[in-house]
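Right after this comes subunit A.
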Amino acid sequence: ALALEEPEFLKEKLGDGALPPMAERLPKVPRVVNLAAMDRKPGQYGGSARMIIGSQKDIRLMTINGYARLVGFDEHLALQPDILESFDQIENRAYTFRLREGHRWSDGHPFTVDDFAYYWEDVLNNKEMRPRGLPLDLLSEGKPPRFEVIDPLTVRYTWDVPNPDFLLRLASPQPLTLALPAHYMKQFHPKYADPETLKKLIEDSGSDDWTGLHIDMSRTYRPENPELPTLDPWRNLTKPPAEQFIFERNPFYHRVDETGQQLPYIDRIFLNVSAPGIIPAKAGAGETDLQAGGLDFADYTFLKDAEDRYPIRVSLWERTQGSRVALLPNLNCGDKAWRDLFRDVRFRRALSMAIDREEINKASFFGLARESADTILPQSPLFKEEYQHAWAQFDPDLADKLLDEVGLKERRSDGLRLLPDGRPASMIIESAGESTLETDVLELVTDHWRQVGLALSVRTSQRDVFRSRALGGEIMLSVQQGIDNGIPTPDMSPSALAPTGDEQLQWPVWGLHYLSAEQKGEAPELPEAKRLVELMRQWKRSSSTAERETIWTEMLTIYTQQVFSIGIVNGTLQPVVSNRKIRNVPENGLYGFDPTAFMGVYLPDTFWYDGSA
Partner candidate 1 sequence: MILGADLLRIEDLSISFAMLGGRIDAVRKASLRVSPGKVTALVGESGSGKSVISQAVMGILPKIATASGRILFNDPLDGVQTDILKLSHDGPDIRAIRGRRIGKIFQEPMTSLSPLHTIGDQVSEVLTIHEDMSKDERYERTIEMLRLVGFSTPERAFRMYPFELSGGMRQRAMIALALICRPALLIADEPTTALDVTIQAQILRLLKDLQQEFNMAMLLITHDLGVVANVADEVVVIYHGEVMEAGTVEDIFRRPTHPYLKGLMAAVPHFDMKPGERLKALREVPVNASQLIGKSGGNEPPGPDVLLSVRDLTKSYKVRKAGFFRQPDEAPMRAVDSVSFDIRRGECLGLVGESGCGKTTVSKMLMRAVTPDSGSILFHDRQGPIDVLRADGAQLKRLRSKIQMVFQDPVSSLSPRMTVQNILSEPLEIHKRGTPKSRLETVSALMEVIGLNGRYLNRYPHSFSGGQRQRIGIARALALGPELLICDEPVSALDVSVQAQILNLLKDLQKDLGLTYLFISHNLAVVDYMADRIAVMCAGRIVELAPREILMRAPVHPYTKSLLAAVPFPDLDRPLDFSTLQTANASDMRNWSAPFRQDDDGHGLATADLGDGHLVLARNNADVRELRP
Partner candidate 2 sequence: MLRYILWRIAVMVPTLLLISMLVFTIIELPPGDYFESYISELRAMGEAADMEEIEALRERYGFDQPAPIRYIQWVGGMLHGDFGYSFEYQLPVSDVVGDRLWLTVLVSFVTILVTWIIAFPIGIYSATHQYSWGDYGLTFLGLLGLAVPNFILALILMYFANIWFGTSIGHLMDQKYLNEPMSWDKAMSILEHLWIPVIIIGTAGTAGMVRRLRANLLDELQKQYVVTARAKGMGPFRALVKYPLRMSLNFFISDIGSILPQIISGAEITAIVLSLETTGPMLIKALQSQDMYLAGSFLMFLAFLTVIGVLVSDIALALLDPRIRLQGGSTK
């Protein structure tokens, strides 16, 4: 058997019997993380790590980075059971989940199928809680699954049609919730609680009714309720509002290393709320032990310089977006003349080819980024060179030719092209103006486009009005990051490539059409866009990886060939600062929200302080 050494941190509680010994705290079959196999070293307990968050809401980083999921990705983006002992699925329709025996919530209460049942019956299917029914992710072609409790450790969700997204949604950085600690939550549920007590609870909390209270008390993604039992590696001790949140190890956490030590190694995490603007300065002053959020490539030099002064280490990870900055021509633009142009693929290609990506790369990324269309990264199994280079070469002559072809031949005396209706070809691009990077890129692009006779002016406005204005057709072009997940496997959803949401500023109206199940918005009019939607639907119905791979390939080809969004560079670098004593932080990693959950797939619970260093 493994020598089960208890963390120093828990000694006191263990001593006075408030906690059972480790063997009793762990599930019968814990998840064993084989660190050696990951080229890492098992470590020692102890220490606390400081992190800086830009706003109180960011305590969700603990859920994301903690990355305790029913099923989750490993470093190589393969799905693994995590909280579950095992899972299996049939045709992407029926999913059977098996829990770990003896698994407990952070308060020591057993984690069982009851928790799934409570959530399914008393929350998801409660008319008061969810007057509009189940969340979209739980519906497949609009239909809910069947929920069954097979045995005290097994549950099953079954749909009639495939729901290939289901496991991915559970593994996602913002996971789909399937269970809540029923023993705790029942006190807020009228079905179980004593009405008088509940009424008092509602009054004390300032909520209007029990649903509000229930929602407030059960937030798992933003772990704001310190009393809510959790399965994460660390649990929150601080009730907001606060400027510093303290997270402490979850003594009932289900992972162990190969030597049998219960994870996480680090006892406590301090999350300090700071203005986003000074995070680099603080990181460079050694005030954080593990930090990536709030740092940008441009801060690297400063951070690197601080390595001499403070015990920190700066590594560079690669970001996973399809493009660090992408320009999105709004195909639903309200101005007819412009709309027609934007919908003309030649125009989009010309825009793309008129950009000198090399210059941008050199100016803003030290030449270290990859000049590319807005598409997936080489790390993705789906990657093909042609996607990267599709219309992404700098070819102003060709661009000029294409522009002449689309009817922008006439020019003003200063070389500015004229629209067919005689107006100057001057575009407005909307930017949230949040980073100087965006400003710089736009400045360069403005110049590049001016060379081919197109004028661009930048308008900064709050991002929150983008969506509604884009829907209203008021936006011509906007600048955002490229597709979120640049390293997809065929099993991941290609929704970013098709008009599927109203936040996709290149086609918000078409996206809304899909999102609202064809209730709102308009159906795509471009054949290629139509095809993308079709392919998306096919993917949704697909039940084999091979099938999905073909779908992905076609979608990627269409998307890049059609230049629906104009990517500039991807694979840009993300500085990650960590305390020099912390071990197991990968030197190179992929950094992004989706699918790596920032550091989540690299398992921060396996990071440890090397006291000897």
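A word on the picks: all candidates are chains of the complex that A comes from, given by their letters.
Keep in mind that, in the parts below, a contact is a pair of C-beta atoms (placed from the backbone, for glycine too) under 8 Å apart; a residue touches a chain by one contact, two chains touch by 3 or more; residues count from 1.
What you see is a predicted model, and the numbers here were worked out from it, not measured in a lab.
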Exercise. All of 1 or 2 belong to the same complex as subunit A; which of them touches it?
Worked result: 2
For this session: State the interface residues of subunit A toward candidate 2 in the complex, per the touch definition above.
Result: 50, 55-57, 130-132, 135, 173-174, 206, 208, 211-212, 215-216, 219, 224, 238, 240-244, 246, 270, 272, 274-275, 277-278, 281-282, 285, 287, 432, 462-469, 480-481, 484-485, 501, 503, 592-594
